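The complex is shown incomplete by one protein chain, all other protein chains being positioned as in the whole.
Right after this comes chain A.
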Amino acid sequence: MVKVTYVAHDGTRTELDGDPGDSVMSLAIAQGIDGIVGECGGSMMCATCHCYVDEDWAETAGPRMDGEEDMLESAACEVTERSRLSCQIKLTEALDGLVVHLPEEQV
């Protein structure tokens, strides 16, 4: 079990239990988190699962994947150094406790 906390733009925190191999996007979709759309289903073809990795977790979550940077240019909200596409963050035991912050809008 890997715990992930999603912090909505208004500050609401939702804690979910995922399995290793889930993505931060797929877990959010499966549990109905509103702030993530995931329109393309994880093919890295849209930017509607944009999230900001909490600074405490930036290193553990790792760098952006090949091509992720390009797609982030299409994100609806500001892209910062902590911006990631949540479909590209795959849960591992090391990410147990991960905190991600969600942008105000995704489209």
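In this section, contacts are C-beta pairs under 8 Å (C-beta built on N, C-alpha and C of every residue); 3 or more make two chains touch, one makes a residue touch a chain; residues count from 1.
Here, contacts and distances are computed from a predicted model.
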Q: Match the chain absent from this complex view to the correct UniProt protein name in "Competence protein ComFA", "Cytochrome P450", "Bacitracin ABC transporter, ATP-binding protein, putative" or "Electron transfer flavoprotein subunit alpha".
A: "Cytochrome P450"
Q) Which one, A:Pro20, A:Gly41 or A:Pro63, makes contact with the chain that was left out? A) A:Gly41
Q: State which residues belonging to chain A touch the missing partner chain.
A: 26, 29, 37-47, 66-67, 70-71, 73-74, 107
